[in-house]
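Incomplete set of chains, arranged as in the complex.
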Amino acid sequence: MKLLLSNDDGVRARGLQILATRLAADAERVTVVAPDRDRSGASNSLTLSRPLCPEQIENGFYSIDGTPTDCVYMGLSSLFSAEADLVIAGINHGANLGDDVLYSGTVAAATEGRFLGVPSIAVSLAGKKHFESAAEFIARLLKFCPELDLPSGSILNINVPDLPYNEIRGIRLTRTGHRHQAGEPVRVQDPRGKTRYWIPAAGAGRDTGSGTDFHAVAEGYISITPLHVDLTQHHTFDIMNNWLSGLEGILDQKPS
Amino acid sequence: MKLLLSNDDGVRARGLQILATRLAADAERVTVVAPDRDRSGASNSLTLSRPLCPEQIENGFYSIDGTPTDCVYMGLSSLFSAEADLVIAGINHGANLGDDVLYSGTVAAATEGRFLGVPSIAVSLAGKKHFESAAEFIARLLKFCPELDLPSGSILNINVPDLPYNEIRGIRLTRTGHRHQAGEPVRVQDPRGKTRYWIPAAGAGRDTGSGTDFHAVAEGYISITPLHVDLTQHHTFDIMNNWLSGLEGILDQKPS
Amino acid sequence: MKLLLSNDDGVRARGLQILATRLAADAERVTVVAPDRDRSGASNSLTLSRPLCPEQIENGFYSIDGTPTDCVYMGLSSLFSAEADLVIAGINHGANLGDDVLYSGTVAAATEGRFLGVPSIAVSLAGKKHFESAAEFIARLLKFCPELDLPSGSILNINVPDLPYNEIRGIRLTRTGHRHQAGEPVRVQDPRGKTRYWIPAAGAGRDTGSGTDFHAVAEGYISITPLHVDLTQHHTFDIMNNWLSGLEGILDQKPS
């Protein structure tokens, strides 16, 4: 199996290194292409105003001065590993639960892989300690991946509890829960007297009951959530059609 | 109606100015909070490594040195228009069709609005000329918005063909089509001899048949696509459950 | 007289606008090329990792997504005002006194003009109020500039007290004084718990006695300081030669 790995914590992050090392044992080829800096919160952003400069670092990984999405796009081009069988993004430092998936560069890296035609997985550790547990789980999961026949617009978002491998209680199929809103911007004054505002930390979980990713991880289970890459919300088409049929005259020349 | 406007082309972009001017005629209040620079391709990215510095510019709009998502988050806080009834992102310079919605900062601005509890619309002009047409359409659409009872995880992605208002042929409910992949990175040498690579332009449409947003706009219709904010792919749960039940022993201590 | 104007506070800063308006009355041509954002503290930095994107804004000024030095370099190229007779950088918002000149983007803009063969002046207002005073002074000074026969490696750094024009007491030829060191980095915690450090505000004046730029401005005088562009410190050559003659054997192969 030929693997492309990326993340959003940066090419030198521990989670990525531990994952690459573990997977190298079994895979035919492991190529790592990741951002040169921490790009947490990068979502699916692309770098359009400047060209990118890939560089191979001492351990053989490729570092790019861009976003996770840039990295996976470049990583799947002929420059790197054009024939990857699977893209794995992570191991993220910290969970990607609930609404985090919208902002996460790690989930975005997986989305980009899927968008470019390659099955893709995002994996996060709900903590900063037992990266080996997440790496071990992914290594074992890979053997089962060929049997998974997901639609082409799907990725898997996997969150692993921060536990020793033998203390993980099982696997749960989950939906993304929701967080409370993050609260107000955090006001600060810089040393030259200018007022500036931080985006605050993510809110605490709000919709975290049974069935959610929050709940699974809190109970010591690995959470697996299938996510859309195609954003069309087909099940609202009836509601929409009803509404649109009432927009009579909206395109007439004379303002109503 | 109290409106919050944003975009990804920057606070001084023509599309945003034309929209704000047109909507000011009818709305109770129009607040504009947008990025200080062109942030096309920003997706849902958040600025986490530095605080933001909002500034009011000469026309009363607020400019922030951040992403579209930052702007909507700040715009809906108590600093600006905490009680907005609707977030409108745009008018984007150029269409947001098919896979564009993943990368678009304009669509992301609407997503953030919805995520923070406010109904939200993204609007793009499939060209750079008839911004007035898009503004006129949105102005008229607002009267119908209170009647639209979408689920709380939905936004509308609207693309308007670049035509005079009276030449627009109608409105179509659409799904997002798909583009061809963008092709290989564009290799350049900088003047100091370093090789760098541009992310190429988006690919041409591939899945653009009847029913897609591409098709509607190409035919001269306004395209309206409802998009998910919640990414969980519920309809794959059966496939997933099946697969997961076969992962026997994956958590056992001894590697299989 | 053909003038190129730039600054480091950004193309829309008040000081720059007031200066350009005042000079347009007399000059044959006034071209303005300045950074799109506040770039205070940019010194002589150049943008080497990406290409720049000049854009003309609504008042005719050119905005560039780069540093003050980038702007003057571009401004003196054939793209803009290849035949400028004089580069004027400013009016800076706040004084550039003492060691500020090392870090100032405004002084750097003048340095770049001189380096490219054009006589150059940096002008700063020691406050944020009476920009008209500084503009008026520069407008009048221009008539005398042809008579000034400075060596080719010199620029003038002008600081104007923040007073109505008729309250300015005179002009003083000064040397740059010195500031106290800025003190310790200012420690903050971001909302996600990471410790970060601000560069503090510049220290208060330390060497500010008679003859310095600090002193002139404090007393209500315009301060004019000629600054080097060529950094070679010729007057230390004797000391250096002495020292170098004692480095005996330093190039011998065997470590001493």
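A few remarks follow.
As written, the chains take the letters A, B and C, and residue 1 is the first residue of each chain.
The rule is simple: a residue touches a chain if its C-beta (ideal position, glycine included) is under 8 Å from a C-beta of that chain, and two chains touch if they have at least 3 such contacts.
Everything numeric here is computed off the predicted structure, so don't read it as measured data.
Taking the whole complex of the structure file rather than the 3 chains in place, the copy count of the single sequence reaches 4.
Here, only the chains that are shown with their structure count from here on.
Chain contacts here are complete: no pair of chains fails to touch.
Centre-to-centre separation between chain A and chain C, using Cα means, comes to 45 Å.
Remark: chain A and chain B have CA centroids separated by 19 Å (rounded to whole angstrom). Mean C-alpha positions place chain B and chain C at a centre distance of 41 Å.
In chain A, the residues that reach two or more other chains under the touch definition are 49, 51, 53, 186, 188, 190, 198-199. Touching chain C in their complex are the following residues of chain B: 12, 36-37, 48-49, 57, 65, 190, 192. Remark: chain A residues 49-51, 53, 65, 186, 188, 190-193, 198-201 touch chain C in the complex. By the touch criterion stated above, chain A contacts chain B in their complex at residues 38, 40-49, 51-54, 67, 69-70, 73-74, 77-79, 99, 101-103, 105, 108, 111, 115-117, 137, 140-141, 143-144, 147-151, 153-154, 165-166, 168, 170-171, 173, 175-176, 181-182, 184-186, 188, 190, 194-199, 224-234, 236-237, 239-241, 243-244, 246-247, 250-251, 253, 255-256.
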